[in-house]
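Every protein chain except one is present and positioned as in the full complex.
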Amino acid sequence: MKRSLKTLSLLLLGALLLFAMGPASGQGVRLVSLFVTFGGSELNALRQGLDAFTSATGIEVIVEQSREIIPILRTRVAGGNPPDVALVPRPGVVAEYARLGAIFPLVNADGSDGIMSAETLHANYSQGLIDVGVVDGVVYGLMAKANSKSTVWYKPASLAALGFSVPSTWDELIAITNAYRAAGKTPWSIGGQDGWTLTDWFENIYVRVAGPENYLRLFVTHEIEWTDPSVVEAMNLFRQIIRPEENLAGGAEGSLSRGFIDAANLVFRPDAGAELYYEGGFIGGIVSANFPDLRPGEDFTAFLFPAIRPEYGRPVVGGGDLLVAYRDTPEVREFFNFVAGTEFATIWAATGAIVSPNRNVDPSVYTVLAALDAGQVANAEAFVFDGSDLAPSALGGDAMFTGLQDFVSNPDQLTEILQFLEDVADANY
Amino acid sequence: MKTSPFIGWAFILPAAVLLAVYLLYPTVLTIRMSLDTGQGFRLSEFIGLRNFVNLFTKDRFFFDVSRWPPRGALFNTALWVALFTLGTVGIGLLVAVLANTVRYEVLIKTIIFMPMAISFTAAGIIWRFVYSPDPKIGVLNALLMAFVPGADPVPWLGRTSLVNYAVIFAGVWIWTGFAMVVLSAAIKGLPKDVLEAASIDGASGWDTFWRVMMPMIWPTVVVVGTTMIINVLKAFDLVYVMTQGGPRGASRIIGYTMYVETFTNGRAGYGSAVAVIMLILIIPFLIMNLRRFRAEGRSL
Partner (left out) sequence: MTTATTATVSAARPVTGTLFLRYSSRIATHLVLVVLAVVWLTPTAGLLVTSFRPLEAISDSGWWTALSPARFTLDSYATVLTARGMGRSFLNSFIITIPSTVLPVFIAALAGFAFAWIQFRARDTILLVIIALLTVPIQMILVPNLQLYSRLGITGSFVGLWLVHTAFGTPFGIYLLRNFFVQLPRDLFESARIDGASELTIFFRIVLPLSTPALASLAIFQFMWVWNDLLMALVFLSNPGRQPMTVAISGMIGTYGTEWHLLSAAAFLSMSVPLVVFFALQRYFVRGLMAGSVKG
């Protein structure tokens, strides 16, 4: 009995070993490995485009996925085992890899073809969107999906009942805020436990106060310091939202202990706890998944973040994912040229999962919610990338998150907070 | 002992080789890296102790003594070491001893053990539900409102003075099962006749526990306690999924700092310096263990 058990386990171990040592993958098959940050239905949508690539070229795409894409990529790149291609959500990280020599130029500084055809790139993308992936004059990242982060979500019925229409200026937005409060309702829900919701607020205000050029000088080059009067002015405008505390569901403390999903749910659930919610275009998809009874575009929808200074209008702050190449193989080259083309972009956009920055995608392919998001991106007076993703990670992550969380909980400390951010910026550029 | 001097080495050889390659070598690299900027995980610029100096003078998330009480990841870790270790070992011991005497032993042990089998991601979700500031979602606030009329909901994870205790409790919830299983194994291993003898001698249960049982399982208590402390020193998952170190950096612990600096911010040198501090912090507990080995050695 004992002996047979031993033999059995030995056999089992042997079988496992054989199994585990087996060939890694089919030989002779043409492959591209792709690392992305999203899974689920978003990944299934991407697969539709990838299938088109496989049937057009015979190259198979192996998709790996993790929401912790930045840490995993850092580890695997340093360990010598990167994927061929990755879809990276932070331009700041793309720049870091470009300077380390870990990724290949897509289009060279002199405009000649690198991994991909310069012609295809320019035929499908506007210069503004190409620039997001440029590091030191060389195109390293291809913006494959985009989204607006300038959407203020609201309930048309509630706004109409208050006697207001969609605001186009900051003063109107504050008037609505005050009117809600006067009517005994809580105007805003904020999910400040996720610090990036607060940086998104700040970025939208700042680009409207200082303009897109100064925005880049603050986040990308740090030519503007965090103690600059323009930053102070933007923060003081944000203060009009977060004070008095009755503006916020749960006050300052409640706002800082709530994640961004809870904050959205609070506005759109049957017995709502607030009336307005500012976050990106992706909130539409989350709300309609969480509340299938609500009709998108009618029961809930979004307006473009209102203008503050007439000369700067309403620029769109946006996010997006950049495709970068860790290896230069013929398969990777074919992949980039296909993904940059109109066919791939159209298939992917038609799933409703993303907004394509490709200008040749017909807007009629989008779903109601995606069209709202796509419309803002396509019609943007100016498009600037999410500043906290442009800044070095140490500044754009925890430092800005905590700085703004500090501000929500105690706006009187503005001077100290900005000095802290300036110190961090000083150490990281 | 008259065994060959090499036989001991032969027994530890597989472990020694494995640990040298997989743990010791990377540790040495980490120590070296802590003296460097570590751009892209490569040695790129030797900067001496600057990372350490910056940690203690410029990083208010790590070490901030400008206010009372002092704040930062280092002090939060100290709080964790005290409360988490006490909680897991204390409750684990309580359950291990008490469950031994009841008929539903397996049931109660399973209940306490269960959280250990839940992934950190899922544990993070469930505790964010428990602690939600919204009494419609958060069970803790729902209970508070039900039993204390007129009370305001408490933002457990949103208040800097509460957040550490809230996260530590979730940690105790997860890890008590560990302490319970190991301590229970030790109690089951006690020779029955000794306990019975003590009991027949007329010692009360309380006395039997402190005078007879506790000294016998003390080495195991030390092992579990040390393991828990080490756990705290390198813990980051729970903070990562529950609070991301917030609000306002108030729930950062050193394991979290190490992870964020190294992998999110890409500063391998700085993160390595934090890892070296972890190694230094364990030294007092090593000395405690060494004393115990020496004591056991004498009795051998």
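The letters A and B name the chains in turn, as written, and every chain counts its residues from 1.
Here, a contact is a pair of C-beta atoms (placed from the backbone, for glycine too) under 8 Å apart; a residue touches a chain by one contact, two chains touch by 3 or more.
Because the structure is predicted, anything quoted here is derived from the model rather than measured.
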Sole touch to the unshown chain from B:61, B:156 or B:178: residue B:178
Sole touch to the unshown chain from B:35, B:55, B:81 or B:130: residue B:130
Missing-chain contact among A:32, A:50 or A:72 belongs to A:72
Contact with the hidden chain, among A:99, A:122 or A:269, goes to A:269
Touching the unshown chain, chain B contributes residues 1-3, 5-9, 11-12, 14-16, 18-19, 21-27, 29-30, 41, 91, 94-95, 97-102, 104-106, 108-122, 125-127, 129-130, 136-139, 142, 173, 176, 178, 181-182, 184-186, 188-192, 195-196, 198-200, 204-206, 208-209, 213, 219-220, 223, 226-227, 230, 233-234, 236, 255, 258-259, 262-263, 272, 275, 278-279, 281-282, 286, 289-290, 293-294, 296-297, 300
Those residues of chain A that touch the unshown chain are 13, 16-17, 19-21, 24-25, 33, 37-43, 62-68, 71-72, 75-76, 78-81, 83, 260-261, 265, 269-271, 282, 286, 289-293
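Everything below uses one rule, namely that only the chains that are shown with their structure count from here on.
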Chain A and chain B have mean C-alpha positions lying a whole-number Å distance apart equal to 35
The answer for chain B against chain A in the complex is residues 39-42, 54, 58, 60-61, 128, 131-134, 136-137, 153, 155-159, 243-249, 259-268
In their shared complex, chain B is touched by residues of chain A numbered 70-71, 74-75, 77-78, 93, 96, 100, 102, 192-195, 250, 253-259, 262, 266, 271, 273, 392-394, 397-398, 401-402, 405-406, 409, 420, 423, 427
